[in-house]
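Missing here is one protein chain; the remaining ones are kept as they sit in the complex.
Letters A, B and C mark the chains in the order given here, with residues in each chain numbered from 1 onward.
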């Protein structure tokens, strides 16, 4: 039922001489849980030994009985994952931890390399084996193959060979490292606690939860190294056009996070305001599809003066293990997740705000649910443009033909979802919602197909690309 | 950390000659999950055989692998539980299913009997054994002991002996029954699907999820019997002063439910509106403690004209199995659950709306969190009066001395939670929020100690009353 | 595949002022594990509080994470179960622990009451409910219903109402009690440790494992009470013909146990010796069906002078959770469990000794397995007479028509199992194998239908007798 695009992953790292690093990683992964719910892992080192604990499930399921711990632990990295490359197997959980000539190294990756297959084939031809189907194994093999001396040089040499989207946290026995691809597709920030511990996190909400103050973003094309001498920066790439994912602001990131200086909440609220102006829609009340549409709906109400009401209640207890009822009652699923508040809805002209439409099936069910609850009319406002193209940079998107906007016009979509009116925010409106970052530094490829990095074709870049059957 | 009062339980029942009754019960319990997260169970009959499946945990944990099923099944009852009487043991899960002279009977109970101990002692003295510490076992023994002939007469005779709060769903091989105590403490409704199936549910949201239309409330002091002849009503008690729990409207029930004709959402929204007027508080923005304060905050904003903003983000992934971090980092817990949106908060005079204050600890942490995020001032508005007295009718309340309002004045509480101002809704204001029910039919005992039914003392009525140590 | 009759249960009890009673019960149940592998439980008291831990599975599965413990614990009882009455449900695990007018009581039962249904119906007619389908609930209700004052009198009054087979361990907050039915169907012994702790156990191997010395058997019709004053004996029944189960000596009990003074090993060895003489069989080697035929085979070899060889190897790792392979490979099952040692078998005339034949299927497979491994001929010797009748006293027997000896002659059985010769020990021979007990005090009903206690018919006394469907 849930047809939203899925964020790939969240990465985390802690370096501390005084605080409990695995506990901080555990709390940090909780705060990043919205970025991946399929598996979680924490690797830890005390400066000599290194160990990793990984498992399928939510953070509280993987670490049900105990938080990993090691006497004298000083560095930890963590990862939450929703598979984009590689299927949902225990073998594909992260962080990946390996031995190489330089000792032990652990690595957590958020994003998707667009030339992973090519590099992998090259590595295989010179004798490398692959035990997983995750991009991280490609990167760590490049690091191990490098003839450079220092780990920093090895990593930089490796990153200069890969293309696409990556935010990495990397750990050796002595150092915590964080790297972001030259386009800066996915977010990555550095924070510091009052106790002097350094934290790297996909989002600022991962800093807040451990009481760390935001220090700065990791810059696109930068490798940040943290050890007892503090932070050292290694810019490793010639300047490329920055292309941060606009969808982080529309849907993926948590509302309370700040990405590259831009408050996610402020951007979403402003999207709603602009949506109100662009659409010119009028009605009795504004309601949101909870929770993803809440902030934009609030902005819409503020700009339009139309009151914002809680017209749909979301069941907070739908777990991942929900048993699919029989076919006959499958229609009841959306009812299980969302329920209208009849006293709010009845007889009203409703403006329904959501963040995006992917396949359109759920939107249609929600519109009908509101009409059955007595809505006089339902006008749908989407706080992003129509999604016409898949993403190749770390989002688990449907293939192109499953995107309703790739084959239908706005009016056909309106008819398909049974709405009385439908409006999508324009790209210009979306750009205008950004108050603290330059709109030109963002990637809008899923709306306009202006892909910043060349990629393999739709099928080839699918998440199971490394798991193909042997060709006859 | 979570100091809210806990609803006791939710009960459910389905009677159908055409639909899948256990699947409906499963979906219904999902919708009632907010009423109890400790255990869940479903009993089912095909008219000859009867079986029950129960377990500790959420509905999706108990029925992780399969929904109970029986060929030819026609009646099912279900239960979700947060223990009020009896500790959290597998043996205490419901529905209770037993054999007695009349065959098999299953029973699910929401509420708390105030004379359970007295009846139990009497039953024990005439040779009855008790295998659990739940009130339901008392009721079912009374039914078995009755000399009446029909099951309806047996139940009525039994209910006339018990006092306190109860909503029951009961099942024999032929009949589904639903009963509500003469005061109508807890809610209970009847619905019907298009396919002709009857549903009994603690709240109307349990009807919606299976597509059942609301038929009517079970009346206080009424036993409703459903079989192939349809619905039969047995009023079993002389008229008593009705005393429905006002806290269902303040906090317990789901916003989309309708109780005794009153929309919960409408009541909460109105509480916020009246709170705005009564408090006269001014400020830059209204924010809510999510999710319980959302509707009242919305009403407050509407009445005051002060904009409603999303100032606190709630982590949706805090599971029941969260490992307590070490003492040192316990302060991070509230940060794990709630995080302020700095761009919304900074420099603002904030009106913070919540539904109630029990011990005050969390409220204090939230106020400080907002101030640390840059709030200029924080004025707290509570959409209920100060809770000064425990409940004896099925809510898991703290004992009296733990209630902050039992020992502190409003100003002392304000100081304790570090708020710049604090206002509690008056009882009159609370009563005025009810548009569709007579305010005189509600129980306000936790605010004013006007207990409708005599009860044992604070200690005696505790949840472990049946589990005492042998006196030397 | 395993077609052996199953022992019902094992019971255990410990009373100590100095030793760890739950740990002793845990070790004792390990030693009694062969008497029941479906569920296990331990109840414990410290003299004021009482608690029980029960679960499905082997002792090491139920107590996988910890042995039950209670500060100041002084009495514990334990139970292992293979269901004879009541299906394999968590609700039917033992010990049963209940509250009654006199306080708390826990009870563990080995055996099968022949008038349980009748008593249960009577109790139901006076208002008793039943939550399980085990006999123990009948007994405990009788105790609760008794008007007698002391617990000893209550128990005795109750035991005088029930018929059939029972060995009980019972515990109140102050006393450990052990009772054995007037016929003494099943074994029960008392031991004492050097530390002064008292132990009650189904078999002496349960004493050995905790270092307790055998004190004496509980006598048929005796209630033994252990408290701080030591052991008190209450003979509660007028003398009845003793009828101890001969099958304990043939198969159920562990070889190292001593029952009513008779060494089980000595009896089995002697059965083999007599079998050798009675059968007069000659051959090259004697082999056993491991492990149940080992001792008798050894005796056969000793008496006949024919060498005893290890001709069949048993796989020690066949767990209860073995997945059934597909139909096609079901024949491989017996191969999975047993494998012939070709170098021992090849070209030999073999005398194969087993303890009993129930349905004959497995015996046939073993004979064929030996022939396929090169045996020249296979003569089968059984150390018990043909089983022609079911047991109604606590053994999970097949119904009569499934017993091969109820419908086939010895020669027909020989043909069915493809043996070259077949001999069953005579009842006289069986009796002669007992050196320390009077053969007249044993029950041979499964061989000669001389049932000591009247019983309901074959169907009525089945293990699901309390779980019948409602009659239309």
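Note that in this section a residue touches a chain if its C-beta (ideal position, glycine included) is under 8 Å from a C-beta of that chain, and two chains touch if they have at least 3 such contacts.
Keep in mind it's a predicted model, so treat the numbers as computed, not measured.
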Chains shown that the absent chain touches, full complex: A, C
Of A:128, A:349, A:406 or A:426, the residue in touch with the unshown chain: A:128
Contacting the left-out chain in the complete assembly, out of C:106, C:119 or C:209: C:209
Option touching the unshown chain, where C:308, C:416 or C:444 are the choices: C:308
Absent chain, residues of chain C that touch it: 20, 23, 26-27, 30-31, 33-34, 37, 58-61, 63-67, 205, 208-211, 254-256, 258, 263, 265-266, 291, 294-295, 298, 302, 307-310, 313, 315-319, 321-323, 325-326, 328-329, 332, 335-336, 339-344
Absent-chain interface as seen on chain A, which is shown: 47-49, 90, 96-101, 103-104, 124-125, 127-131, 140-141, 144-146, 173, 466, 469-470, 472
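Rule of thumb we're sticking to: only the chains that are shown with their structure count from here on.
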Contact graph of the chains (line, ring, star, complete, other): line
Two chains joined by the most C-beta pairs in contact, as defined above: A-B
Chain closest to the middle, measuring from C-alpha centroids that were averaged per chain: B
Separation of chain B from chain C, taking each centre as the mean of its C-alpha atoms, in whole Å: 49
Centre-to-centre distance between chain B and chain A (centres being mean Cα positions), rounded to whole Å: 36
Inter-chain centre distance, chain A versus chain C - centres from mean C-alpha coordinates, in Å: 60
Residues of chain C engaged with two or more neighbouring chains: none
